[in-house]
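Got a structure for you, questions after.
Every protein chain of the complex appears in place save one, which is left out.
A, B and C are the chain letters, set down in written order, and residue numbers restart from 1 in every chain.
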Amino acid sequence: MSRKLKALILNCSLKKSNEPSNTDAMLNDFIKIFDGKQVESEVIRVADYQVAYGIASDMGDGDEWPQIWEKVKEADILLVGTPVWLGEKSSISKLVLERLDGGSSETNEKGQSIFYNKVAGAAVTGNEDGAKNAGGDLIFGLAQLGYTVPPNPLAYWVGEAGPGPSYVEAEGYKSEFTQSTIQMAGHNLVHLASILNEQPIPAEGNAS
Amino acid sequence: MSRKLKALILNCSLKKSNEPSNTDAMLNDFIKIFDGKQVESEVIRVADYQVAYGIASDMGDGDEWPQIWEKVKEADILLVGTPVWLGEKSSISKLVLERLDGGSSETNEKGQSIFYNKVAGAAVTGNEDGAKNAGGDLIFGLAQLGYTVPPNPLAYWVGEAGPGPSYVEAEGYKSEFTQSTIQMAGHNLVHLASILNEQPIPAEGNAS
Amino acid sequence: MSRKLKALILNCSLKKSNEPSNTDAMLNDFIKIFDGKQVESEVIRVADYQVAYGIASDMGDGDEWPQIWEKVKEADILLVGTPVWLGEKSSISKLVLERLDGGSSETNEKGQSIFYNKVAGAAVTGNEDGAKNAGGDLIFGLAQLGYTVPPNPLAYWVGEAGPGPSYVEAEGYKSEFTQSTIQMAGHNLVHLASILNEQPIPAEGNAS
Partner (left out) sequence: MSRKLKALILNCSLKKSNEPSNTDAMLNDFIKIFDGKQVESEVIRVADYQVAYGIASDMGDGDEWPQIWEKVKEADILLVGTPVWLGEKSSISKLVLERLDGGSSETNEKGQSIFYNKVAGAAVTGNEDGAKNAGGDLIFGLAQLGYTVPPNPLAYWVGEAGPGPSYVEAEGYKSEFTQSTIQMAGHNLVHLASILNEQPIPAEGNAS
């Protein structure tokens, strides 16, 4: 009865998709969870697009964000993936937050922010320290925009302090802990999206 | 049919309740929303209790956290209020996160973290800059523990950069923007707690 | 006897220099301080350049960062200016940190990081909340790279919580507090750069 849910996965690696991304390896495990729950998913490597700087849904002049923005609006689930640089989320993931903010004046049919009744989470990989800082900034930013955040919304892996191998080379995906964060974040995103699909947040106190 | 929901409000002011708290003034507006939605609420001034340092539910030796912890477990909604000091949440609010973490090994009857199917938000007042940093740290921390976070989970007021009057003296509660953040956070906490009360998050991918 | 000091000011506004920037207005007050202390200064609007994503000094393929990078290496003082978006520094300022990190393997003649004996600060404007979070991330990131940070390294202005006029329109530059932060950050950057110019940090414990 309930319609099929959609998940949009934005990989905010600094590299285009002609180069392998460690974060992608983690996102693939999310796709398996989404597949198993009959949730349609699509991964976008944001660096492949010419996304302009600015706070609007369409900055014109060749800006390719509008292509992504249409998919954001169609998706029930938004998962933002980012590598860690200097202990923080990537510049591209911050650009994504800014562009989402540019669309935050759009509303749904009940007058709520367009992001209401959608759920969000984050997936972070780095060779060392910074995953919670990176993920926390993303998750709080998305909640402020209007996304609902499930329990344990962050999947992550980082190695020991200092330079070292990254997720794929270090086989971080074999970490029992990291797998549990992926399972929790992946399943909880689907669970909460399903619940909100059946029983949306009423337009009381939150609609313009 | 559905049971009456409960909200626990932890005011993490550095002052005991024999002194007025600006954050309290904001929390009172939440109580009105909770009352209007038939949600039972209780405010605790954490500084009134001898809360020990440490990562356990009960540190013994006169530790009064266990009194608060029982109420945390009974509440469907947790609202953490904090003032801003040096652009950050208060030390007492960080102490609360640490003590909640100490209870995170407890599970509900489905084997999920004890915080599952509970919702959390934050209320922040300061005389200047720092509300989102303070609130974001709290909200992300609570989500990591297992709370579900509704859209727009942060109510806040801060004045212009620099020293100046605080919330009550500045009549920050008259700010249309601040009131809208209170209304959104307050209502969304109740909405999401009601939804999860009727339709809890299934124990799939998230239970031990 | 001592050579003339140089300051490089990177304005990380999301707008190109054909549009007015609030942050620029604050940076102009820094230039006055630098002029008064015979410090040569230059402002670069980073958005005017095609700065590639990545962690290297030169990403090739039309990357214009190398033009900025040469100036970074020549400057004794680095001042990073950023607007606040969603309570955080701009994506462009994060891009700048990433690109600086790409150059961090270069060393000076004593084998220290190329950033040693240079000093750094930040200037932040926003219409509301987030200046310390934005500035703190920049300042800590620069210190980790090897910059020395003077006391009170952050100049900022933000208005009261919620939407409102920005720095120029709100005449934030008239704020006595904001002016004092500009004076402290501006003078302390020059003071510390002068001190380190005369008495550099010895290559002991910090050189490769």
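Rule of thumb we're sticking to: contacts are C-beta pairs under 8 Å (C-beta built on N, C-alpha and C of every residue); 3 or more make two chains touch, one makes a residue touch a chain.
Please read these numbers as outputs of a predicted model, since none were measured by experiment.
When the omitted chain is restored, the residue from A:G103, A:G130, A:P153 or A:G205 that touches it is A:G130. Of the listed positions B:Q144, B:S175 or B:N206, the one in contact with the omitted chain in the full complex is B:Q144. Checked against the hidden chain, the listed residues B:I77, B:L95, B:A123 or B:A170 yield one contact partner: B:L95.
Although one chain is not displayed, subunit B still touches it through residues 14-15, 47, 53-55, 85-92, 94-95, 97-98, 101, 137, 141, 144.
For subunit A, the residues touching the chain absent from view are 86-87, 128-133, 136, 156-163, 172, 175-178, 181. The missing chain lies against subunit C, touching residues 33, 112-113, 115-116, 132, 135-137, 139-141, 143-154, 183-184, 186-188, 191-192, 195-196, 198-199, 201-202, 204-206.
The criterion applied here is as follows: only the chains that are shown with their structure count from here on.
Rounded to a whole number, the gap between the C-alpha centres of subunit A and subunit B is 25 angstrom.
Subunit C has its Cα centroid 30 Å from the Cα centroid of subunit A. Per-chain CA centroids place subunit B at a distance of 36 Å from subunit C. Of all residues in subunit A, those touching 2 or more other chains are 137, 141, 144, listed in ascending order.
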